[in-house]
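Removed from the display is one protein chain of the complex; every other protein chain stays in position.
Note that the chains take the letters A, B and C in the order they are written out, and that residue 1 is the start of every chain.
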Amino acid sequence: MAEAGRTVAEAPATTAAPRSFELRHLGLFVALALLVAVGLVTRPAAFATADNLVSILSLAATIGVITVGATFVIIGGGIDLSVGAVMALASVWATTVATQEFGPVVMAICAILVGTGAGLVNGLLVAYGRLVPFIATLAMLVAARGLAQRMSDRRTQLVRPDNQAIVDLATTRVLGVPLLVYVFALVVVLGWILLNRTTFGRRTYAVGGNPEAARLAGIDVRRHTMLLYALSGLCCGIAAILIMARTTTGSSTHGDLYELDAIAAVIIGGTLLTGGRGTIVGSILGLLIFTIITNLFILNGLNTSDQLIAKGLIIVVAVLLQRRNLKERTP
Amino acid sequence: MAEAGRTVAEAPATTAAPRSFELRHLGLFVALALLVAVGLVTRPAAFATADNLVSILSLAATIGVITVGATFVIIGGGIDLSVGAVMALASVWATTVATQEFGPVVMAICAILVGTGAGLVNGLLVAYGRLVPFIATLAMLVAARGLAQRMSDRRTQLVRPDNQAIVDLATTRVLGVPLLVYVFALVVVLGWILLNRTTFGRRTYAVGGNPEAARLAGIDVRRHTMLLYALSGLCCGIAAILIMARTTTGSSTHGDLYELDAIAAVIIGGTLLTGGRGTIVGSILGLLIFTIITNLFILNGLNTSDQLIAKGLIIVVAVLLQRRNLKERTP
Amino acid sequence: TSNEPSAAPAASAPAPAPSAGGNDQPGTKVTIGFSAPAADHGWIAAIAKNAEAAAKQYPDIDFKPVEPTNDINQQISAVESLVAAKVAALVILPNDGQQLNQVALQATQAGIPVVNLDRVFPDKLAYRTWIGGDNYGMGVAAGHYIGKKLKDKGVTNPVIVEIQGIATLPLTQDRSKGFADALKTYGFSVTAKQDAKFTVETGNQVATSLLQAHKKIDALWNHDDDQGIGVLAAIKEAGRKEFFMVGGAGSLNAMKEIQSGSSVLEATVTYSPTMASSAIKLARLIAQGKGMSDLVENQVPQSITLASETITKENVEKYLPLGFES
């Protein structure tokens, strides 16, 4: 049943805005602008520097790549809880002694294959095994972390100096911006194109919005669903490369709780958990809001407890700002 | 006009499973039975003892109470990510020096009020503030943890010896079973009655299954939604009492990741994340499956990594057992 | 740095030192239960491994580890199951000493001696012996290293940054207190502190933003060498070199960095996971009713606090064999 709304429905469309997408993003932009304003006021010197901007983008890059994949899965009516664990597994696999032998390119390919493979397993379980996505990917979360621990013997695996090329992604800058930010940007752009300009994207909305209708319209819903999870896994693989670059390590502890962060970014960005609606731009804006909040707190030296309280309040306020545009959710 | 063939609702011999609820539970029972068999084979002496059963139930009690509340929220089409944090906050509030002054009864009442209050705030945000439940309760999660840390100054607060009555819930046994297991059982029974034998329960299914239809039928969907979250908060308050009893402390770290565990139990129990369907019995069976898996691991002394891998596989197998009855799952 | 490093037990698979009194001679067979938090980072992983390795050396130990978990509720059940199995002694590294106090007390009351490892139970009735590191002392050691060095350089009003571990652990609070107290003796104080979660990634994230917040830093103390890998990566990424850094715990990786002198990491203060090996040995002795043969007393002492030592480029050679892998 695709139409089960998860929010209290108002009269079906009392205020249905015909151009709600732009408006919804407007709300996010306002929230973002407010945060920037706070940054400018509280830490004028540190916040508005190009350096800090780059630093925010670098912080956002890893999870940002994952968020792109998560957006697809969620629009397609699913959910992927395994993202953080799959990224961890990919990072561990790519940094084993055996893999590192073959140099940075093979390491990168390894990460991507492991990520995509795990995603494919998720996809098979959900699409053909008919497991509820929440459960299938939860199982993958648990198993992937276990496997990562096993492979690494619970050690943090350093990227060897001769595979420095991986780490260069974080340290080499072009026009003052680290390569990994370009990778992030590229994934976002490709994701946007895939979602908005291709049949794959259109089918993703259909599969998530009304799977039965999609099926009767001749879409291979199962295959498509499987591909969505594989895509999410692919993104985890790419993210694994970025986290290896940033931390110079592969570790079973990487990506802890990414699933929550990624889903939160997607949803604050206006994608419905029930599927069928959403945008990449929204997800990225949502993610940036979260990242900037944390950055601001640290710049201002707030302690974690206060950070948490403030974060809760800010989330509520940010979402209230776009509330009006969300009124017409699925009835 | 009573010709034959005028029936619109008679299924002559449809193969559709007519009693899917029982069947679905059957799948869970089979999974549970298999686990018990594994326990009996691997650890014949330790597993099947009354003592071990009690220990499983004590372990399940805290999160079990929370799961009851979560079942309501999810059937009602929502989600509550804040359960663990709210429980932590309630436990901290109830163990502050100021509260402990007034003795165990006031402590218990305090925990319940704090839990219900936080739930009510969730409910107000979702129902009247129109926030997406995922975001509203995520904000509450974050804020409640922060507040709990702040109140406790990040320290673990011991239940004072003169308030031992709280701790007695865990230590006093009636017929060999600790009191807190009775509390758990009571909450389950009351929850079952509320869901299956009252108008509140019927309306919960309606609100989750088709909120627009519920509204048109004259149900105050918002008020009902708000009450569902308050109910979940109430359960967190009760769970806080149990965790104080078990750990003899209030702490901001209590209930970490309970949200995932509770939701997983509910969903493995056959409740749809999209709302409108589900049972308390299923949730409790789901929870017991998880708890017994852990218990088996403890008894068998498996190492962590292998445990995680095994756990992932077991989850998949357990759910495949009930797969057929879940065809109408979230897309 | 008072102890001779050679006197400390070796990090991994330390061979039982042939000691006086023949304490290592096989005695009555004893079952030792072991419960610790989930091995989700190097230090805890080293704890688990050291405990297991120590147990393996004694044919008279039947080692019974239970599922490591970060959930208190589950650790309670795990310990309960060990009590129910009537082990001869228990070694417990609790997620939180206060929260596990009750079960430890129950175990003790059931006649099972409890060796409390690292995070301490508040109630002395709850355990027979405590062995652990000196968290306050660790902070003090780091504070002295930083304070002295800055004083020597003649820096006034230095920017001192502290990256803590998990904020809600009492040991974190102890470490910070020791650090602040030691710095105070030089007239310095901590400029900014943030907590990470003992993982590489969180260390990296927190450091990235802290480096943005403070464009000029004089010294940085990071509580934990595991998360330190991430901290160092962030520092390299930002290309910052103007300050020096002190680590915590004493991982192999940190020692190598110190030895190579290629990064800002100049020193680390120890908090050695070898304590787990010792804890198993103590549990065995207690269960078998023996004392520590190097001591005069007939019984194992009630508490043993390891000293926190400061490892620098000068002495790192000696410590390398003790470093645990992150």
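Everything that follows uses one rule, which is that a residue touches a chain if its C-beta (ideal position, glycine included) is under 8 Å from a C-beta of that chain, and two chains touch if they have at least 3 such contacts.
Note that contacts and distances are computed from a predicted model.
Among the names given as "Ribose transport system ATP-binding protein", "Multicomponent K+:H+ antiporter subunit E", "NADH-quinone oxidoreductase subunit N" or "Acyl-CoA dehydrogenase domain protein", UniProt records the absent chain under the name "Ribose transport system ATP-binding protein". Residue A:219 is the one among A:31, A:88, A:167 or A:219 that touches the chain not shown.
Touching the missing chain, out of A:206, A:262 or A:318, is residue A:206. Annotation: of B:119, B:191, B:209 or B:282, B:209 touches the absent chain (contact as defined above). Mapped onto chain B, contacts with the missing chain fall at residues 1-16, 18, 197-203, 205-206, 208-210, 212-220, 276-277, 328. Remark: the residues of chain A touching the chain excluded from display are 1, 3, 11-18, 128, 197-200, 202-203, 205-206, 209-210, 212-220, 222, 276-277, 330-331.
In this section, only the chains that are shown with their structure count from here on.
In chain B, the residues touching two or more other chains are 149, 154, 304, 307. Within chain C, the positions touching two or more other chains are listed as 39, 167.
Contacts from chain A toward chain C in the complex involve residues 43, 46, 49, 51-52, 55, 58-59, 149, 153-156, 158, 167, 170-171, 178, 243, 246-249, 251-256, 294-295, 298-301, 303-305.
Against chain B, the residues of chain A that register as touching in their complex are 1-10, 12, 76-79, 81, 125, 129-136, 138-147, 149-150, 154, 207-208, 211, 225, 260, 263-264, 267-268, 273-275, 304-313, 315-316, 319-320, 323, 326-327, 331. Those residues of chain C that touch chain B in the shared complex are 38-39, 64-74, 76-78, 80-81, 84-85, 96, 98-102, 122, 167-168, 170, 173.
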